[in-house]
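Every protein chain but one is kept in place in this view of the complex.
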Amino acid sequence: MEHLSWRRALLLVLLGLAAAALVLVVPESRLPAVTRTVMLAGAAMSLNLLIGNAGLVSMGHGLFLGFGAYVVAIGSVKHGLSLSWCIALAISSAVVLAVVSAIIALRARALFFGLLTLALSQVAFVFVARNYALTGGDDGLVGINVPKWLDSDLAQHFVAVGVTTAVCLLLLMILASPFGAILRALRDNPERVASLGGHPKHIEFIAFVIAGILAAIMGVVAAITDQAVEPTLISWTTGATLLVMVALGGRFTFLGPILGVVILETTRTLVQTYSEHSDLVVGLLVMGCALAFPEGIGPSLQGSRLGRWFGGPVHMAEAATPPSTERTAAP
Amino acid sequence: MDGRLILAQVVAGVATGALYFLVASGLTLIWGALGVVNLAHGSFFMLAAFAATTLVHQLGPGLGLLCALVVVPLLVLVFAVALETTLFRRVYVGGIWGQLLLSFGLLLVVNDLVRTGFGAVSRSIVAPDFLQGFVEIFGVRLAKYQLAILATTGLVALYLWHLLARSRTGRLIRAAVDDPAMLGAVGVDVKALRTRVMGIAAVLAGIAGVIAAPRGAVNTTIDVQIVVIAFAVIVIGGLGSVWGALVAALLVGIAEALSTLVIDQGGEVVIFALMALVLFVMPTGFQTIAGRD
Partner (left out) sequence: MRLMQRDARKALLVLCLGMLTATPVAAQGEPVVIAGTFDLSGAAADVGKDAFEGAKLAIEIVNGRGGVLGRKLELRHQDNGTNPQKSVDQATAMIRDGAKFLMAPQSSGSAIAVNKAVSGKLKIPTCVSTSTADDITIKDFQPYIFTMSANSYMESRAIATRLAKEPFKRYAVISADYAGGRSGANRFKEFIKELNPNAEIVVEEYPKFGATDYTASINKVLAAKPDYVWSILFGADLITFTKQAQAIGFFEQVNKHFLALYDGNTLKALGDAAVVGTEGWQRVPVNIVSKGAAEGQAYVSGFKAKNGVYPSDWAGLAYDCVMIWAQAVEAAKSIEPDAVMKAIETTEFKSVRGPLKFGAFDHQGEVPVYIGKVVQSKEFGQPLLDIAEIIPGSIARPAEDVVRKLRGN
């Protein structure tokens, strides 16, 4: 495991460097779109800690992403706090939010858990979209102040890449640790974990909180790179989009979520440049993938040489047997 | 806030809830009984509403709506069966993931095609003459059209009850809700059953779309709007339970309508708050399905 981990870590760093080096290839005018994709990739990776590894299908991950972004925006735009204060505030309050929503959401199981997270994010969405004085309502907040060194597309891209890489490395460490092993064991066979003396609820709780905090950190990145927030970031559409990205890329492959984000976001951005039918093209693409790769594209790459180098599964063995929690929903 | 206002609100809430029921009942059947999660279920509703506006524009309010009520659900049925047999059938094997992806993609595709075909501008049709205006009961004005929605939904619910209680398909559906694994084991053609239930669900959504059309604006946002509410209804009512969905739909409709009397920011937050509350207290909804969590 250790050896594997080192190779993976190196790969991640190389991938991060490659993403940073995109600035040499991508025209300057397209860079913000690329930066946005990197931010979403980090968010999808944090979501997959829940989906692929804990078997918790969260549909409301936008809650944390939006929360992180909104705390920074409110702090900066409404109260004129400096960015570092905003970030500290965002992350510390995200811990509280993650703990509270974990307590609520984890009461429900399987798909009901997903729907409960969806309901939570929708309640938060309506709250944000209707509190005009605090959040700017549906117009959102524009004009987040960043320090001078951060006020360029280049710097923002590097920050997004840096944070996303760090988040991925952290996730890799978590998954390679005994905790990661328990998490997957729990996903596949909760009774066994319990009978061996583990506390399934505690483990899931910790995973949920970590994923929530990491998503909030990506939300901070979104606030910094966009210098603006708007409420759809919190709504279920963001949560559902991230879910589809993870599913499309492959939830049982470590880097699957990134693959899903890159494919979907690049397609949409490109199509939008030329046509108003991005929904049609993205929709057909997703349908095609559903038929060709119901388990996501990542796993189908695993057989190939490319796939092995791309960073095969953290848990190849489990990929063959879909977790039990999902079977219950699909008799 | 007097009693009459509350009564008017309750009637309005029941009428809204009736539409929710028509969409949610089909969804709860295919999901609860056959494990099919169709995020694009609201697309049937939207397609039906647009088709109804076209027929009414061509044939006039009376004849047009009557035709729509007969023809449109059948068209939606054909569409749903075609989708089920050509696309959905291929992804059941992989569990919910293939279905989530497929139906999410479908939702986007149908929405784009409807926008291209019917335009992005909201459409509107008038109700037939005899359904315009109101009746006054206990000094409360009740819109005739709302009552017509209630009557239609009542008829459909009766038919549904008949179908579930008396027909072979109904028995199979109930059996599937109780124990899905048994169904295949005793030699039931689950494949055909899925197609049939998907068809029934689409017809219900189609009827809802047609009767909802004269009530308000028809545009390309109603598909997602209704399906999200339908999921909330299902969760509150209990997966696979048609009658649970009925109670939940009315509850949601009434809660939404009454809440607008006390809070000034629309009712949707109430739906999700209710959903979160129900799941928090009863993590599997009101109706717990044996053997599945």
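Things worth noting here:
Note that the chains take the letters A and B in the order they are written out, and that residue 1 is the start of every chain.
Assume a contact is a pair of C-beta atoms (placed from the backbone, for glycine too) under 8 Å apart; a residue touches a chain by one contact, two chains touch by 3 or more.
These figures come from a predicted structure and were not determined experimentally.
Of the options A:E204, A:D279 or A:E295, the residue whose C-beta touches the omitted chain is A:D279.
In the complete complex, the hidden chain is touched by one of B:A120, B:I137, B:M182 or B:L277, namely B:A120. Screening B:T54, B:T85 or B:Q225 against the full complex identifies B:Q225 as the residue touching the chain left out. Although one chain is hidden here, its contacts on chain A can still be listed: residues 27-30, 32-33, 36, 130, 132, 136-140, 142-143, 226-228, 230, 232, 268-269, 272-279.
Within the complete assembly, residues 2, 5, 8-9, 11-13, 15-16, 112, 115, 119-124, 126-127, 132-134, 141-146, 212, 214-217, 219-222, 225, 256-257, 260-261, 264-268 of chain B touch the chain that is not shown.
Criterion: only the chains that are shown with their structure count from here on.
If you check the complex, the residues on chain B that touch chain A are 34-35, 37, 87, 90-102, 104-113, 115-116, 176, 180-181, 228, 231-232, 235, 265-266, 268-269, 272-273, 275-276, 279-280, 283-285, 292-293. Listing the residues of chain A that touch chain B in their complex gives 104, 107-112, 115-116, 118-120, 122-123, 126-127, 130, 236, 240, 243-244, 247-248, 251, 277, 279-280, 282-291, 294-296, 322, 326-331.
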